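Missing here: one protein chain of the complex. Every other protein chain is in place.
The block that comes next holds chain A.
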Amino acid sequence: MKLTILTAISGLAVLVFIFELVRRRQLREKYAVLWGVVGIVVIPLALFPSVLNPLSRAIGVASGVSLVLFLAVVFLLVVCIHLSWEVSRLEEETRTLAEDIALLRTELRERVNQ
């Protein structure tokens, strides 16, 4: 019983934290939605962990808690891959911007010298 309260409070804390970040315009909406949905799914599961038992039994996992843990790991892995992808894209974008700045400065200098 104590464990369910702990996890529910954690889920709630995450929700509040996400909301606060969005309110301060520190987090883009697409990420806020993602983590908000996670929080909303986690809180009822934390309070009533047995609701997943029928589903987990149907697919051959011993308990609902194991299923949640497994899904959480997969989900976090996917999020990490997504972030690596975003960083790669951002690096490519900053690279193009750096080139643009260098070209503009060169052009400016050539015109001043003429």
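Here, contacts are C-beta pairs under 8 Å (C-beta built on N, C-alpha and C of every residue); 3 or more make two chains touch, one makes a residue touch a chain; residues count from 1.
As a working rule, contacts and distances are computed from a predicted model.
Missing chain, UniProt protein name, picked from "Extracellular solute-binding protein", "Formate dehydrogenase iron-sulfur subunit", "Branched-chain amino acid ABC transporter permease" or "Glycosyltransferase family 2 protein": "Glycosyltransferase family 2 protein".
Only one of A:Val37, A:Val51 or A:Leu103 touches the absent chain when the whole complex is considered: A:Leu103.
Taking the complete complex into account, residues 95, 98-99, 101-103, 105-106, 109-110 of chain A touch the chain not shown.
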